[in-house]
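Every protein chain but one is kept in place in this view of the complex.
For chain A:
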Amino acid sequence: MSDTTMASPELTTADGVPLKKALVRSEARAKRRAFLLVAPLFLFVLITFVVPIGQMLFQSVYNDSFSATAPALDKWFSEHPQGAPIDESAYAALASDLKTMKENRTQGQAGTRINYDVAGTRSLFTSTARKIDRLEPPWKEAILGVNEGWNDPNLWRAMRSATHPYTIDFYLAALDMTRDKNDNIVGVNPDRAIYGKLFWRTAVLSFIITVLCMILAFPIAHLLASLPLAKSNLLMIFVLLPFWTSLLVRTTSWMVLLQQQGVLNDLLVWLGIVNNDGRLEMMYNKTGTIIAMTHILLPFMVLPLYSVMRTIPPSYVRAARSLGATSWTAFRRIYLPQTLPGIGAGALLVFILSVGYYITPALVGGADGQLISNMIAFHMQKSLNWSLAAALASLLLAGVLILYWLYDRLVGIDNMKLG
């Protein structure tokens, strides 16, 4: 606030050196050594984690594949505001850019970028650029003569917005939104809205998987924590065994078990629980994703729970019992509250892992059990719309961070025990 504090006499060492300075000096060596020890990991994290994530965040708001290849249009758009008539000068700029694109072979790249916003326009760019050398002014008639599609105001609006390399359009797309002809942000046609549904499904499935893991892991962890060490170590191997097996092997073994002609269905038919025509569909849908992922993520719930339960002495429950509590009351009021740090850590871990899970839903999810990460992978590998993939991934990251923040507010991150 105000400068009313009295200047306290500075503490000095016996030699008259200020105490703070002496402290810094005496600890400098130890600090340097500590830093050198950490340096390799620090560099590794920087190169493999911070930089790629920064790159991804940047990609989600930056795409210059059109703005860099169409300088003349960029100039024209900056000189003519939104709503100006698309006249001869605009087509002249387009023709000039198409020529540049043809020389640099970038028409496909530019077309792809516009294609994100207006479907089917990539071929417009490639086909017109192919013929651009033979065209003569006036450019408007000439270009429209090649393809009437250039007359679409949506296309011109898309090109205008694509000349800004920094854009939030990918986030809009990731949130099932778009711009109408007046540049207002509106929701897309409901039957084209897919990402919102996928985010929701991802959250719901992750929640179900987390709850299932919790229910399954709690008794196991309790058993592990209360058995003598030799026996609990043996049992721990069974818990960890899936960890040591390849993810693919585990997932495919679930396929063997769960598919319609699989072991489980055969057994059910043989037992007469279902008849041969009514074989259960437990694979290539949500059920398959839930079963396989619960199994795979179970250890992440067991381990934090176990490490917390191990530290709860049996005397607490005994004390509660001796004080007159039934075993259920003792469990609910004494044991369970003390396992909360483990439950919290395990649930957070499992939820975050399953929100971003890719391989298992891809293999056993079918169309119904796909998660948002499968869509991100699709945009990375198939549609090559990396900016949209980055936007989706960033939203996912933001969701996880919000969850983390909520957890911190509700439970406190200091209370978390990961093992």
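One rule holds for everything that comes next: contacts are C-beta pairs under 8 Å (C-beta built on N, C-alpha and C of every residue); 3 or more make two chains touch, one makes a residue touch a chain; residues count from 1.
The rule is short, and it goes like this: contacts and distances are computed from a predicted model.
This figure omits one chain of the complex; the name its UniProt record holds, of "Spermidine/putrescine import ATP-binding protein PotA", "GCN5 family acetyltransferase", "Leucyl aminopeptidase" or "Cytochrome P450", is "Spermidine/putrescine import ATP-binding protein PotA".
Checked against the full complex, the candidates A:334, A:363 or A:376 give a single residue touching the omitted chain, namely A:334. The omitted chain makes contact with just one of the residues A:52, A:187, A:278 or A:313: A:313.
Contacts to the hidden chain, counted on chain A, fall at residues 313, 315-316, 318-327, 329-330, 333-334, 337-338.
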